[in-house]
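Some notes on the structure that comes next.
One protein chain omitted, others in place.
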Amino acid sequence: MSAYETQGFKLDDSGKRVVVDPVCRIEGHLRVEVNLDKDNVIRNAVSTGTMWRGLEVILKGRDPRDAWAFTERICGVCTGTHALTSVRAVEDALAIQIPENAHLIRNIMQLNLYVHDHLVHFYHLHALDWVDVVSALKADPKKTSELAQSISSWPLSSPGYFRDIQNRLKKFVESGQLGPFMNGYWGSPAYKLPPEANLMAVTHYLEALDFQKEIVKVHTIFGGKNPHPNWLVGGVPCAINLEGTGAVGAVNMERLNLVKHVIDQAAEFVEKVYLPDLLAIASFYKGWLYGGGLSSQAMLSYGDIPDKANDYSAGNLLLPRGAIINGKLDEIHPVDLKDPEQVQEFVTHSWYKYPDESKGLHPFEGITEPHFVLGKNTKGSKTRIEALDESGKYSWLKAPRWRGHAMEVGCLPRMVMAYLQPQRYPMVKDTIDMALKQLDIPLTALFSTLGRTAARGIETLYCAKLQQEMFARLMANLKAGDLNTANISKWEPSTWPKEAKGVGFTEAPRGALGHWIKIKDGKIDNYQCVVPTTWNGSPRDPQGQIGAFEASLLGTPLAKADEPLEILRTLHSFDPCLACSTHVMSPEGQEMSSVKVR
Amino acid sequence: MTETFYDVLRRQGITRRSFLKFCSLTATSLGLGSAAAPRIAHALETKPRTPVLWLHGLECTCCSESFIRSAHPLTKDVVLSMLSLDYDDTLMAAAGHQAEAILEEVKKKYKGQYIVAVEGNPPLNEDGMFCIQGGRPFVEKLKETCADAKAIISWGSCASYGCVQAAKPNPTRATPVHKVITGKPIINVPGCPPIAEVMTGVVTYMLTFDRIPELDRQGRPKMFYGQRIHDKCYRRGHFDAGQFAEAWDDEGARKGYCLYKMGCKGPTTYNACSSMRWNGGVSWPVQSGHGCIGCSEDGFWDKGSFYDRVTQIKQFGVESNADQIGGTVAAVTGAAIAAHAAVTALARARNKNATNGE
Partner (left out) sequence: MLSQQDMLEAERHGKQVRSIYVYEAPVRLWHWVNALAMVVLAVTGYLIGLPPASVPGEAAEHFLLGYIRFAHFTAGYVFAIGLLARVYWALVGNHHARQIFMLPITNKAWWSEVLFELRWYLFLEKHPKKYVGHNPMAQLMMFFFFTVLAFGMVITGFALYSEGAGLGTWSDRLFGWVLPALGGSMQTHSWHRLGMWIMMSFVLVHVYAAIREDIMSRQSLISTMVSGWRMFKD
């Protein structure tokens, strides 16, 4: 294969092959190979998930009430979202209703994750794709201060403050030990910010590093720790005791005050630091609108943050649910995770085996059997891969499809779908309109690397506000006298039906996340996860359709062929999470011995 | 000139007097006595930064996430002033060839002087290709990088014990670091993840005193893993009194009673949670109402449900706990005795009859 067309993209692998492995500043392990034409424009892209942990086999036969802890360990970055998905799946299977307080606390925890995860992503995983650290040394602290004060009322903005940071940075660079900034692409023409903006951004990189650890304290109070807080099937584990004996050992006024303090601080930081920084940086890159990929034509969201407790229908979700295909923004299709025709996974180009690989399988029937073989045109050997052969199997990710379409998932689909329903999500529409107006770009500019990054910032603000609202509702409910946090009527397995199956879903910060569980005789009989990065990082399917990562790289010119800065920029805009890209269970009746264990 | 820890403190407006006070407090809290304070001060004032190469195998990045939550010292200060984090896939600016070149450079330039921090573990099945980095198995990268290291830190339960991917049947054969690397000092810092300040505490201890902390039988620093959660639990009084939460959200749970009956693994878990607590001392699992799940213990995934008090004995193949097996043994024994006694009585009666009949 040298050239073909799919989904409106032209693929051509005749040019120079460039390999980026590892792709750093992501969660997990990812490899990307691209072909460049003579103008250093990407004409072919191959995205490879390079890890598999086999959790699928591990969960079988375990107690469903424990599953949240196992699946939570799928990812420590979007920590908690797998656990929440898991308890929802079990509750769906067993028809367990959770109390109002548990519902609100879970929403607060999930929204809290969004705020933390998006903030850390923007500053610590993504910023260095836009911000030149070394250039910040040349900045005039006074002008930096003026810039900062012109865009925000954040108090840490004096010339002296920026000078201190700059001096520290200078000393650091002069030491010759550059640490995590070593071998960066400093000075590349792909960086567009003036030194003052760079200094401001680097300063906030450090400030955000200090601040992010505060945000997660909400998880610590309700879940005991972060990363990996504790959850509970049937509610939340933290009991509430406002005034009785032993109140100091439970969630009490002091705890709630701390939650409120953190939530308010987080909202302020997002409003006064994150969003202004985002818009300031974007204003210098609005001419660089590559990286849209599939977003303008195929987007998927499962939705999240139920408004009323125990209602997971699309109409009740404060983050929208739906699918857009063929670029038709005026039609949002309903999504049904139990419909065997909708979500299906293919393995033609993945290191797994199906009896018939031309067909996809719904997660309830999914098979996860590792099968590591390389395509016949692979360069190198099994344990020394120089270049992969994308006509064969080439990734540890499966290829999920929605009604046969490769989809993009994540903050951009969520924000676009919210924008398209202004009567239900007015705040999202207003914020996006404000950003577009300030940057003076059209709505279609959102379908880009920059648009994805901007959508994430806008979503952070939305979630930070929603978190405050949920907290207010929690207080109102407590005031009304309801202290319940757990429904234990179906805690004992003896109260369960002999067989049950259910689906749990959330929107992880990175996108649509679903868990499918089958329970038999009180034990897990089948558990399958389809996770955001499996959607976005998907390899090709039997029709040769490419995934979101691959599509987003096509047509992007590189400033320098040997510096993958633009590739990183676009990939990071998805916030990849590769440890997530593991499937969690093999199907009913499958021979476990067929999993290769040597 | 490299900025030292002392410089950082001075810059933040801390006087020399307070700095020395900090050093003597540190010395006391580490149980070193006041004589060590000048040495700490000297080390913090003059030491250049030790290169740290942070590798990632099969993991979930929770250790990195925990590390950046450190409140004292701040992660910012650790990275900018205390050590030189030259390689870390999760945070570094470079990628691909530029990233891999750093490993080579540090290995050559700082032979025998750098620290390798490992997050996650190498899988050994499929020739190691369940975790591919730079087109090669991670286990090779791990071995090569560790070859010239001064010491190795195994972050978290993955690197120390195997953790979730090594839970049975461990399909990828995920293997703890100390079973792959030999001949080097290895410090196990288990937990899923470890507490942030435990992580920075271990690193700064090594940098400050230029030695590895005292370790227990399982290679864990005694200072943080020498006691059980239970030994320092603030709910211990309720345990001793015999006061327990019997169900979720019951009166006992709301009163902060002991979570022993809810399956809390505090009595069998060595970690610092109950004294140091999490996220800057805000709370920790038991304080927030859920029992400890034992995440810093070897193989904690395979010891039965997190909600069982008496847990599985895996050698019995089928999932059985001591009470199930033992209870069955006792019941069967009892039944056998009853049957035996009945037969005995019957035989004796028949014998007597036979004798009488004679």
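Some observations on this one:
Order as written gives the chain letters A and B; numbering starts at 1 within each chain.
Here is the rule we use: contacts are C-beta pairs under 8 Å (C-beta built on N, C-alpha and C of every residue); 3 or more make two chains touch, one makes a residue touch a chain.
Quick caveat: nothing in here was measured; it's all calculated off a predicted structure.
Listed by label, the shown chains that the missing chain touches in the whole complex are B. Among B:Tyr114, B:Phe224, B:Tyr260 or B:Tyr307, the one in contact with the hidden chain is B:Tyr260.
Residues of chain B in touch with the missing chain: 216-218, 222, 226-228, 231, 237-244, 246, 252, 257, 260-261, 265, 267-270, 294, 297-300, 303, 309-313, 321-323, 325-327, 329-330, 333-334, 337, 340-341, 343-344, 347-348.
Following the convention adopted for this analysis, only the chains that are shown with their structure count from here on.
The centroid of the Cα atoms in chain A and the matching centroid in chain B are 27 Å apart. Considering their complex, residues 19-29, 31, 48, 50-55, 57-58, 61-63, 65-66, 69-70, 73-77, 79, 120, 124-125, 128, 133, 164, 168, 171-172, 174-175, 177-185, 206, 209-210, 212-214, 216-217, 219-232, 234-241, 244-246, 248-251, 255, 258, 370, 372, 380, 382-386, 396, 483-486, 488, 491, 562-564, 568, 579, 592, 595-598 of chain A touch chain B.
Interface residues of chain B, counted against chain A in their complex, comprise 1-3, 7, 11, 48-49, 51, 56, 58-66, 68-71, 74-76, 79-81, 83-86, 88-102, 123, 125-138, 140, 163-165, 167-174, 192-193, 196, 234-235, 247-249, 253-257, 273, 278-280, 282-290, 293, 295, 301, 305-307, 319.
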